[in-house]
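This is the structure, below, for whatever I ask next.
With one protein chain removed, the remaining protein chains of the complex are shown where they sit.
The chains carry the letters A, B and C, assigned in the order they are written, with residues numbered from 1 in each.
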Amino acid sequence: MPHANPHETYSYLGPAGTFTEAALAQVPDAAGKTWHAVNNVGEALEDVVAGRSVAAMIAIENSVEGGVSATQDALASIPGLRIIGEYLVPVNFVLVARPGTMLAAVKVVNAHSVAYAQCHRWLERNLPTHGHIPASSNVAAAASLLDDPAGAADAAIAPPGITAHHDLDVLATDIGDNPNAVTRFVLVSRTVPTPPATGADKTSIIAELPSDQPGALLEMLEQFATRGVNLSLIESRPIGDTLGRYRFVIDLDGHILDERVADALLGLKRFSPKVIFLGSYPRADRVRTEVTHRYGNEVFVEARDWLRGLIAGEPEG
Amino acid sequence: MPHANPHETYSYLGPAGTFTEAALAQVPDAAGKTWHAVNNVGEALEDVVAGRSVAAMIAIENSVEGGVSATQDALASIPGLRIIGEYLVPVNFVLVARPGTMLAAVKVVNAHSVAYAQCHRWLERNLPTHGHIPASSNVAAAASLLDDPAGAADAAIAPPGITAHHDLDVLATDIGDNPNAVTRFVLVSRTVPTPPATGADKTSIIAELPSDQPGALLEMLEQFATRGVNLSLIESRPIGDTLGRYRFVIDLDGHILDERVADALLGLKRFSPKVIFLGSYPRADRVRTEVTHRYGNEVFVEARDWLRGLIAGEPEG
Amino acid sequence: MPHANPHETYSYLGPAGTFTEAALAQVPDAAGKTWHAVNNVGEALEDVVAGRSVAAMIAIENSVEGGVSATQDALASIPGLRIIGEYLVPVNFVLVARPGTMLAAVKVVNAHSVAYAQCHRWLERNLPTHGHIPASSNVAAAASLLDDPAGAADAAIAPPGITAHHDLDVLATDIGDNPNAVTRFVLVSRTVPTPPATGADKTSIIAELPSDQPGALLEMLEQFATRGVNLSLIESRPIGDTLGRYRFVIDLDGHILDERVADALLGLKRFSPKVIFLGSYPRADRVRTEVTHRYGNEVFVEARDWLRGLIAGEPEG
Partner (left out) sequence: MPHANPHETYSYLGPAGTFTEAALAQVPDAAGKTWHAVNNVGEALEDVVAGRSVAAMIAIENSVEGGVSATQDALASIPGLRIIGEYLVPVNFVLVARPGTMLAAVKVVNAHSVAYAQCHRWLERNLPTHGHIPASSNVAAAASLLDDPAGAADAAIAPPGITAHHDLDVLATDIGDNPNAVTRFVLVSRTVPTPPATGADKTSIIAELPSDQPGALLEMLEQFATRGVNLSLIESRPIGDTLGRYRFVIDLDGHILDERVADALLGLKRFSPKVIFLGSYPRADRVRTEVTHRYGNEVFVEARDWLRGLIAGEPEG
């Protein structure tokens, strides 16, 4: 990529045609810029850290499979990053084959393991005796049919738009087991000042528990509950040094500039040996966060004024 | 008291010889000043509010009888006051009578009801058939024996020093049921700026629960627990408008200028419809508060610096 | 009382005319039986323990003054008792004097200290310079005016019905500061099997905290909160051996035969070094306890059946 302007480049898990590309297509600023297809999330984030890209689009959660471990672990270990946007892409699959193939003739299916898992019931019903060959991406699975005409696989699971890129026959559509399946993507840049709150924001963090003490997770959750902060995602990931040590990947409703969120983060920081702040950013669904009066910004400001008055010896009331 | 200088006057529950006077004798600043004996805690506090006294000494808790309701309720309803010191007085009683009286001849005992309750087992053992006449103070009980020579009472329960003031015979000493009984007094002034923390401080507050909702008390206590603030006293007092509505009188270990205490007070203020701050003051026993590292002042300062950096977009770590 | 049948005798704080007598008058079973007036709660309970009375009526809480310490402490220290009923008596006071006395002439008021406290604002407004002589009961205060015609007191605070018993003039009615003031009484018998639940029940217990550890009260309250049991009363009382050690007097909504209450009591028993069960009894106000489905009896029974099936190796579902 010698001539690309890093301020004009966006990295994403390629090749063209992946769901990640569909997510990137939702970003107005990325229109007309250079899109750099990479092979995995680590490469995408390294492009950002190294300054080769202004931002990277990466999958972070799937409604069927859960959090994307590779993304979560990469965000936990690579410093200097910030999530600046969230995007949702409906997940939908087709079964494709070389031109002329009949469904009944399919014996071996090439598919990325996550896609394969999401079509498991359909395959069991329609191809009960099939075999599976794993692929590195959904698009690669489809491409391999043409690249390796003598290969063992005679069909592949791919995104619906695949036929725009490859000369393949669609044997079946909507083969995903869950028609509402959706994948959540985040756009990640280098560390930048926090954007203003919009009222419909999400904040992502990763936190380690102080030790293996009973009740540590409970105590961590209380940091949020006592400030009226709702968690929309909480996943444990092994820290990796030994069984039984976890970090937690957390999404919470609200923005670091919301008083209740800032206070919860302060409490969490004091409690946890390691907190990684991944960013506050507008929610993909634009749903505004409902905050009860008790946790409103003005209540925090009033309380601080009250405390200041007490210390100064001003009369109460 | 027309000529007394209010800056030189201390109010206390009299008359001379009471335990309250013994508490006032522990105050170095009060030595050589005017001591104004009053009849009840309300009068003492009104002297302070009206500027007739610089401070008032009042009993706030007894190790046997518990919190002094009249004091707690007065502090909850009279604004503009601050506790500035705490004093402990061992509670010890003698049985006194007119000169020449024999113990076996005692039929009716005059005593303040709290003192009477604290000597109940001794009286049951030694004067199983005695009657009781209530008195307005321990010293008044003793004085009444001489003031009313034909009165029904032929003995009184009084503090040990009573014979210095009155010509009475001591029939028995140490008649309190609990040899370790102690009464806790506080010195109360008008609202003043908070004194600096000494490391061995106590903070007194009164807080109402937001409503009769289940779990409100639990939630209030969590404001302290999640900041590592220990409570040395918690008592409920009816607000008085209807059965089942309470305010809570709370003493906690630490000073309003301790970060963890300030943070707990902020949380409490946001939660409770009414919080009365009575003051942060040195503990009578001078025992320093042990604070685990997690709740130390520096941890709060570091967390705020961290949050500020996140918002500004500074690199972590 | 040599000839009284203990199964026919009820003890109460006398003399005739007290609020306690008014409470006893609400008990259908006590109609036409012997009513034994005693001088204090200890005597009343000892009548029950010794078998001299079938039950005793005692005041346990006042909407203005709070829990009655003497009653709470007596119930905590005398074993073998059960609360079997709850009664509410509106608290209302009149000011009485010897026939011919004018209100303006009143200088000294005789009154039980609790009654005196409840009329404090009225007295301040109408008799700003009065003195106070404490009495052992409201009725005794009134009676003393006639017993001691030359006594210092020239008026007394008494219950409204006092003129039925004594030839006194009523100088003012409704002098209580709170028109909704009410006192709660309980009828106490020896330990008996628990009566069936009525759906509108209350359970009274006294529990000590396991130690002075921070958070012990919080943990005790969680025993109730995690079973959906609401507390209508919680009061701390010093255990009495040293400052800072408390027991808690608790009233909770529900009956020991309600599954959620039984489960909470089991949790409390395992947690607390000492739990005293005072009884489950119908509420005075007959308000039924609302229980969310989650805490209904059938949910507890189903869960136990499920657990039994798991252990036996039965298929789930």
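Following the convention adopted for this analysis, a residue touches a chain if its C-beta (ideal position, glycine included) is under 8 Å from a C-beta of that chain, and two chains touch if they have at least 3 such contacts.
Not measured: the values here are computed from a predicted model.
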_Chains still shown that are in contact with the chain withheld from the display_ = A, C
_Of A:T34, A:S63 or A:N92, the one touching the omitted chain in the full complex_ = A:S63
*Quick one: say which of C:A30, C:I276 or C:V291 touches the chain that got left out.*
C:I276
_Of C:A16, C:V170, C:L266 or C:V287, the residue in touch with the unshown chain_ = C:L266
*What residues on chain C make contact with the chain left out of this view?*
79-80, 82, 191-194, 210, 219, 222-223, 226, 256-257, 262, 265-267, 269-271, 276-277, 294-295, 299-300, 302-304, 306-307, 310-317
*Can you name the residues of chain A that touch the chain not displayed here?*
61-66, 69-70, 113, 117, 120, 132-136, 178, 180-182, 184, 214-215, 217-218, 221-222, 225, 228, 230-238, 240-244, 246
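Going forward, only the chains that are shown with their structure count from here on.
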*What is the graph distance from chain A to chain C, where chains are linked when they touch?*
2
_Of all other chains, the one whose Cα centre sits farthest from chain C_ = A
*To the nearest 5 degrees, please report the angle of the rotation taking chain A's Cα atoms onto chain B.*
180
_Distance from the mean Cα position of chain C to that of chain A, given in whole angstrom_ = 60
*Please compute the C-alpha centroid of chain A, do the same for chain B, then give the distance between them in whole Å.*
58
*Distance from the CA centroid of chain B to that of chain C, rounded to the nearest Å?*
25
*Numbers and ranges of chain B residues touching at least 2 other chains*: 222
